[in-house]
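Only one protein chain is missing from this complex, and each of the others stays in its spot.
To keep things simple, chains are lettered A and B as they appear, and every chain counts its residues starting from 1.
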Amino acid sequence: MNGYPFNRRRATAAHLPLGERRDARFYGKHILSVSQFTRTDLEYIFAVADEMRIMVERVGTFDLLKGKILANLFYEPSTRTSSSFTAAMERLGGSVIPINEVRYSSVAKGESLPDTVRTLEAYSDVIVLRHPETGAAALAARYARKPIINAGDGTGEHPTQALLDLFTIREELGRLEGLTVTMLGDLKYGRTVHSLARLLALYGARINYVSPEILRMPREIVEELERQGIPQREYTMLDDVLAETDVLYVTRVQKERFEDLDEYEQVKDAYVITTETMKRAKPAMILMHPLPRVSEIALDVDLDPRAAYFRQVEYGLYVRMALLAMVLGKA
Amino acid sequence: MNGYPFNRRRATAAHLPLGERRDARFYGKHILSVSQFTRTDLEYIFAVADEMRIMVERVGTFDLLKGKILANLFYEPSTRTSSSFTAAMERLGGSVIPINEVRYSSVAKGESLPDTVRTLEAYSDVIVLRHPETGAAALAARYARKPIINAGDGTGEHPTQALLDLFTIREELGRLEGLTVTMLGDLKYGRTVHSLARLLALYGARINYVSPEILRMPREIVEELERQGIPQREYTMLDDVLAETDVLYVTRVQKERFEDLDEYEQVKDAYVITTETMKRAKPAMILMHPLPRVSEIALDVDLDPRAAYFRQVEYGLYVRMALLAMVLGKA
Partner (left out) sequence: MNGYPFNRRRATAAHLPLGERRDARFYGKHILSVSQFTRTDLEYIFAVADEMRIMVERVGTFDLLKGKILANLFYEPSTRTSSSFTAAMERLGGSVIPINEVRYSSVAKGESLPDTVRTLEAYSDVIVLRHPETGAAALAARYARKPIINAGDGTGEHPTQALLDLFTIREELGRLEGLTVTMLGDLKYGRTVHSLARLLALYGARINYVSPEILRMPREIVEELERQGIPQREYTMLDDVLAETDVLYVTRVQKERFEDLDEYEQVKDAYVITTETMKRAKPAMILMHPLPRVSEIALDVDLDPRAAYFRQVEYGLYVRMALLAMVLGKA
């Protein structure tokens, strides 16, 4: 975590000793959607995430959640998200029940999500849920007595990704207000950019959308932000907005989203970031990506200090540690 | 675990401090079959399970098995049982080696179960084994120097399920003697009801079997219990015995057991429990199910306080904690 230039801000919000604040706002609550958070909530989450970062850098692991058990319930595989939550729980001294094989298990025998959740909450203190169907996390939460954290449900929400994206910007650029954020690539199917746009709206960002015509940001999101007075503009060429961009958020054009593979082949290389691209960008901007990356960012861009995507992974750890601690009343 | 009405009995058997009784009866022993237990054994297991329940309710997790390692060896997937043992070990402060991918592993290369067991016991202190073939646990135990706990071997035994079923009845109804237990559904292929019937025989229960003709309780079990003087009767209609039933144990008619799918379609809805059914049942009876449930119990029955099946899951945790502690000499 050392040596990158944009980290102008450090946590100062730790006004009470770790473990002594039982936050009524999040204790026992579900984390289902970015729409549940106010700006005050976000500031609180980020302050706790900052504490987590300091503790990890200082001692690596600590026993804040010792004795707590996380059921990591993944109905579809996601090594990245699953590993991040596992690491978050282990760095807090807790334990994990990994459930990655749902397709071979009870569920395959026809068990409903509510029954699975009511079984797992007998074993665990908090459930992280990844599910291919939109609304699955809300359904689970209706039945669960233990907190549910939505780790992505279909084309719906992936709130912890959006939170870590926002936390990355805040840590890297030192502020969230007054920024110009450009989202690039597949803006239609990428739930990541949908949720991030909604969160950025709370901070009055200017947002540029750069995508092929067929992958434009959905109308309902654009209109939702319009009603909040957020300046948004749509482009097909990155160069139109690159010079003014503080945050360039690149997304992968996912092959599996296309029914017509010809269409995929046509657009997949249209928005590739190279070292040439970076030469035309601001010296103090950051380049983000939710990963996994395929070819949309050239490998030699990794050496550019503005390439923040691997640091973004690490910020994700701190945000997930914060959320786990908060819903378990230990933040 | 609060708020259900039938918990008339609490553990009082903890006559020695936790961790100071090294029980010669179970220390280092395998848990292979319900037939290995006397009534005294069962009372001891349940007393330890009661202690586990109290500790979990009080502190969640404790370090009774800190430093001990469980190899959780599942040759066929069973999220439910696997998670239960993982949680049991973690709540006791121990660690788990999860082995869920046996179909892709050494075994696929032709390794025998005895070799696999002798390998894993070099890494672990106790092995939980789930295997599709009857007799697998006994075979493993012949070679193992570390305790083997049978977590289900084919159509053979699933002793920890039977123990948790019995423990559920004891905790919920406050006694095991003098009960009328009705088993419903697939009594032919359900190893759960086979083992439970054998354990109930130790307590002199009256047992009713209600099933379609083609799914009747196997003759050898009926005859075995007959020799012990257990009153057993067979029915095809639940209403014949519902009013006298203290424990209604519902099992799933498993599609995968049928060679003829027409036969399955014919019987699958024959024994569905609804709120109407529950109106005709005793006010102080309990409704049990080994889960996963598909459609054999209607969802609105879940709200009935007599519906004990999710509490049953929790009792399973305590029983498995008890067994792990006992075979490792820490009960």
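As a working rule, a contact is a pair of C-beta atoms (placed from the backbone, for glycine too) under 8 Å apart; a residue touches a chain by one contact, two chains touch by 3 or more.
Quick caveat, the model's predicted, so the values are computed rather than measured.
S.K.: Just to verify: which one of B:L64, B:L120 or B:I230 makes contact with the chain not shown?
M.R.: Residue touching the absent chain, from the options given: B:L120.
S.K.: Thinking of the whole complex, not just what is shown, which of A:T86, A:T192 or A:N208 touches the missing chain?
M.R.: Selected residue, touching the omitted chain: A:T86.
S.K.: With the missing chain put back, which residues of chain A would touch it? List them for me.
M.R.: With respect to the unshown chain, the touching residues of chain A are 59-62, 77-80, 83-84, 86-87, 90-91, 98, 100, 254, 256, 291-294, 310, 313-314, 316-317.
S.K.: What does the interface between chain B and the hidden chain look like in terms of residue numbers?
M.R.: Counting only chain B, the missing chain is touched by 66-69, 71, 95, 97-102, 104-107, 109-111, 114-116, 118-120, 122-125.
One rule holds in what follows: only the chains that are shown with their structure count from here on.
S.K.: Approximately how many whole Å separate the CA-defined centres of chain A and chain B?
M.R.: Using C-alpha averages as centres, the distance is 40 Å.
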